[in-house]
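Worksheet: the structure to be examined is printed underneath.
With one protein chain withheld, the remaining protein chains of the complex are depicted in position.
Let's turn to chain A:
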Amino acid sequence: MSFKERRKSLQKIEFITLSIGAQDFCMDIILVREIRGWSKVTTLPHSPLDVLGVMNLRGAVVPIVDLSARLGLGRYEATDRDVIIITLIGDQTVGFVVTAVSDIVELSRDEIQPMPNIGEGAENLFVKGIVTSDDKTLRVLDINNIGDSMALAREIA
């Protein structure tokens, strides 16, 4: 391993950890713009099932995606304590509804194991690795992939 590669693998990346239902995930914090409480969304006609609608983010119209549905974990049930993670994917601002945001962790690339192939499923498509820290198993979400699939979902909508 060259010095450069080694340094890269040691470099810590910050991840935000979140939970959807009882499952734990994390995503690269670079993509996250802000975290907001839940507020009512305006539904869009003929939208894919996992697009809940749009909400007003200081004047911008931001689509809100049900991450649970997107990952194939069943549809989202609204509660007041839900959290919206606003991300910037490419030049689009997209919000994701999750059950809770818990922590920020620093991980080096070494610590992320590739996702073992455990069969087909939407979930696998959006998870790029797995991390075991302390007592939890975190799956690292590939938000860019999730964003791409949104364009896909829109087309067949």
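Just so we're on the same page, a residue touches a chain if its C-beta (ideal position, glycine included) is under 8 Å from a C-beta of that chain, and two chains touch if they have at least 3 such contacts; residues count from 1.
In this text, contacts and distances are computed from a predicted model.
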> Can you tell which of "Chemotaxis protein CheA", "ABC transporter permease subunit", "Anti-sigma regulatory factor (Ser/Thr protein kinase)" or "Citrate lyase alpha chain" UniProt lists for the chain that's not drawn?
Replying inline: "Chemotaxis protein CheA"
> Which residue from A:20, A:55 or A:105 sits in contact with the chain not drawn here?
Replying inline: A:55
>> Please output the residues of chain A touching the missing chain, sorted low to high.
In response: 39-47, 51, 53-56, 58-63, 91-94, 151, 154-156
